[in-house]
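One protein chain is absent from this view; the other protein chains keep their places.
Presenting chain A:
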Amino acid sequence: MSATRTDVLVVGGGGAGCSTALHLASRGVRCILLERGQIGGQASGVNYGGVRQQGRHAAELPLARRSREIWARLPELVGTDCEFEVTGHLKLARNEAEEADLVAYLDVAKTNGLPLIMIGGNAIHQQYPWLGPDVAAGSFAPDDGAANPRLLSPALARAARDKGADVREFSPVSNLAHDGTEFIVQSGEHEFRARYLVNTAGYWGAAIAKAFGEVVPISPLNPNMLVTEPLPYFITPNLGVVGGDVYLRQIRRGNVIFGGGRGESDPDVPRSRPLPEPSYAVMAKALQLVPQLAGVQVIRSWTGIDGETPDDIPVIGPSRTTPGLFHAFGFSGHGFQLGPVIGAIMSELILDGRTDVPLEPFRIDRFAQDALINQQGQRHEASRHA
């Protein structure tokens, strides 16, 4: 068996992993990224494409803010803007209780420097005359937007390669171990050895953590999404709702992308597929927001596999069992927007021993037995999609 030695091994080639490889390579660190399938083949590549800070869990906002800065610099970082467009994100309330929810979030946003504009019932229908009558109010985040998820991970991976990172697709890993000095990972006939290991394996990140004695209760998250034939462009902002049961945007080419509810998956294959019942259900919810979409043809539906944690925020930070191991997985539907900053954070943790965003809420050991009990019934409503 051939053995390859490097400084950092990154396992998982989604946005977080590719960004990690790029940031490490940019600082002159030798790294090898091992991706089981194709780069961006799962949650990072097939999500809704929302680049959204509004509605994020308070703990995620500092990361989301910093990631948003990187989104603005993508052309210089990776040579393409990945079709990122600052359309604004309009979060809608469909009743008084939901409106109260929007108002309550204004404080969270203010604390974190996220600009939000509350739009009342009359104004919102004047401003967006195509909204359905059930829309009661909205909160507009002018800095948010959307991008093409299919482009981000390959672009990051390509840029990482250009900086010298060794990005390998179709390289599933097995037999992960640490011999007291370095990590030993097998992939097919190859053995890889490195002082540092970064776990950016999405849903499968929990299995990698488990190999080092860290248990994270994770479940597959399969957002059910659809896209229509192209229509004249009229829905300018990226739309969401309180509760997250429908999200909808139109791209300039004219297609309307919308989603809500869950598909199904078998992560062991891996295989995932959208389901008709949530598709029909979200059609009705989309019509409530934008009634004139009635009868528009849906040309494709899809889902992917993300990892969802019990408290709906990711695991980010150092291992509590194995020095040199760093985790960033279980993004619970928030990984697309956060992906770019994860590489910055991981490279800082490895090279500087610190980072400037608070990672305490994302500790891997927060899922200890008593912590689990406390979380019953406390799942944050924060957005279950990217």
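Note that in this section contacts are C-beta pairs under 8 Å (C-beta built on N, C-alpha and C of every residue); 3 or more make two chains touch, one makes a residue touch a chain; residues count from 1.
Rule of thumb we're sticking to: contacts and distances are computed from a predicted model.
Asks: Look at the options "Amino acid ABC transporter permease", "CoA transferase subunit A", "FAD/NAD(P)-binding oxidoreductase" or "Sarcosine oxidase subunit beta" and return the one that UniProt uses as the protein name of the missing chain.
Replies: Matching the unshown chain against "Amino acid ABC transporter permease", "CoA transferase subunit A", "FAD/NAD(P)-binding oxidoreductase" or "Sarcosine oxidase subunit beta" yields "FAD/NAD(P)-binding oxidoreductase".
Asks: Would you indicate which residue among A:97, A:177, A:215 or A:299 is in contact with the undisplayed chain?
Replies: Per the contact definition at the top, the residue touching the missing chain is A:299.
Asks: Which residue among A:53, A:171 or A:228 touches the omitted chain?
Replies: A:228
Asks: Per the definition of touch given earlier, which of A:86, A:287 or A:351 contacts the omitted chain?
Replies: Checking each option in A:86, A:287 or A:351, the one touching the absent chain turns out to be A:287.
Asks: Which of A:217, A:276 or A:323 sits in contact with the chain that's absent?
Replies: Per the contact definition at the top, the residue touching the missing chain is A:276.
Asks: Which listed residue (A:79, A:188, A:323 or A:358) would be found touching the missing chain in the intact complex?
Replies: A:79
Asks: Spell out, residue by residue, where the missing chain touches chain A.
Replies: 38-40, 45, 78-80, 150-151, 154-155, 157-158, 167, 169, 228-229, 253, 273-276, 280-281, 283-284, 286-287, 293-302
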